[in-house]
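Worksheet for the structure shown next.
With one protein chain withheld, the remaining protein chains of the complex are depicted in position.
The block that comes next holds chain A.
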């Protein structure tokens, strides 16, 4: 046997080993452990605010840490920073490229970032001495579109890309500090762990991966989905995460058990999921769908607890505030809605 064949055989054996180890840990199901859990009842939320101002499809939104401001990105070529309490536009930032796919708010509130088909992550300073908003850094280097970005702090940002990699950047120097390689399809989404030491990525290779931010290593790979993963979100404890996919399901994966614990699906849900987010306790999982709705799932009992209906086109993005007070949905209908 050639050395190449030996390596391939070893790979197959290791895959079988992993499957066996996961099966051995699979001594029950989340559904049965949660069977005696009190149901949460029907979740009925109302639209409290509608944010109007974008002139084209909204592709991304991200809450600021103050649970009041948020940034949204639209293919009208603008980033808008909103005060969600008053619905006022705090900043309307014209972009160099209108093909934006993601945006992020820095935890400090001093910066926002965005990127898309230009393959570049652009950082904007909101608190300049002159009082205007300007590009403070451009981070070129990805060879595919920017699908997602998240700040660790004012000087570090993690990005995911259609070039199948993720990257950690030093914003000051504009350099890639770490590259995260291993996915075999476009990486569509990322979610930082609450302790910021790891992050999860979801990709078109139907797998999610857990990465160590410092050393760049892929620690674990989670198969299960049958099509592109479009969205990932950490469970608030940091021990699990949810995914949303074109296969019309959301799933819950546990990191310490290294496997899928739950699937959120229904026979009459046949469209893809674009975005996912947990409520503050993790009990509710919000998922945005191509069929214009946002479903609210009881994450533990795996039942649909409610629906947020109100958009006239695909729900492309959503997010829950850090204080857990509200959920925001953004849509191709050009509006953002705040619900609680």
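Simple rule for what comes next: a contact is a pair of C-beta atoms (placed from the backbone, for glycine too) under 8 Å apart; a residue touches a chain by one contact, two chains touch by 3 or more; residues count from 1.
Everything that follows uses one rule, which is that contacts and distances are computed from a predicted model.
Undergrad: What protein name does the UniProt record of the undisplayed chain give, "Nicastrin", "Protein YIPF", "Guanine nucleotide-binding protein subunit gamma" or "Serine/threonine-protein phosphatase 2A 55 kDa regulatory subunit B"?
TA: The missing chain's protein name, per its UniProt entry, is "Guanine nucleotide-binding protein subunit gamma".
Undergrad: Touching the absent chain in the whole complex: find that residue among A:118, A:163 or A:247.
TA: Of these options, the touching residue for the absent chain is A:163.
Undergrad: Provide the residue numbers of chain A that touch the chain removed from this figure.
TA: Residues touching the hidden chain, for chain A, are 3-4, 7-8, 10-11, 14-15, 17-18, 21-22, 24-30, 33-34, 37, 40, 43, 45-46, 48-49, 68, 84-85, 143, 163-165, 179, 181-182, 184-185, 204-207, 217-224, 235-237, 239-240, 254, 256-259, 261, 279-284, 299-300, 320, 323-327, 338, 340.
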